[in-house]
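For this depiction, one protein chain was excluded, whereas all remaining protein chains were kept in their positions.
Take a look at chain A:
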Amino acid sequence: MKTLKDVKVGETCTVARLHGEGPVKRRIMDMGITKGVEIYVRKVAPLGDPMELTVRNYELSVRKADAEMIEVV
């Protein structure tokens, strides 16, 4: 299973499914990361975590631990 965490900087992927539950999942979805949406990985923070994404035309940062919940293709 490929997750958002494995996507390299500069690559674009499409969300296949969201795992996990509760507040973090809800928050991720509230911010617009839903099934079928395209995500572009812009960069990773200087210390290696979190990562910065472009989704639905704006910039979002998520921790790698949370990115692992997002299955992508």
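Going forward, a contact is a pair of C-beta atoms (placed from the backbone, for glycine too) under 8 Å apart; a residue touches a chain by one contact, two chains touch by 3 or more; residues count from 1.
We take it that contacts and distances are computed from a predicted model.
Engineer: Can you work out the missing subunit's protein name as recorded in UniProt? Choose among "Carbohydrate ABC transporter permease", "Ferrous iron transport protein B", "Urease accessory protein UreD" or "Multicomponent K+:H+ antiporter subunit A".
Structural biologist: Listed in its UniProt record, the absent chain's protein name reads "Ferrous iron transport protein B".
Engineer: List every residue of chain A that touches the chain not included in the displayed model.
Structural biologist: Considering the whole complex, chain A reaches the absent chain at 18, 21-32, 34-35, 37, 43-50, 52, 56-63, 66.
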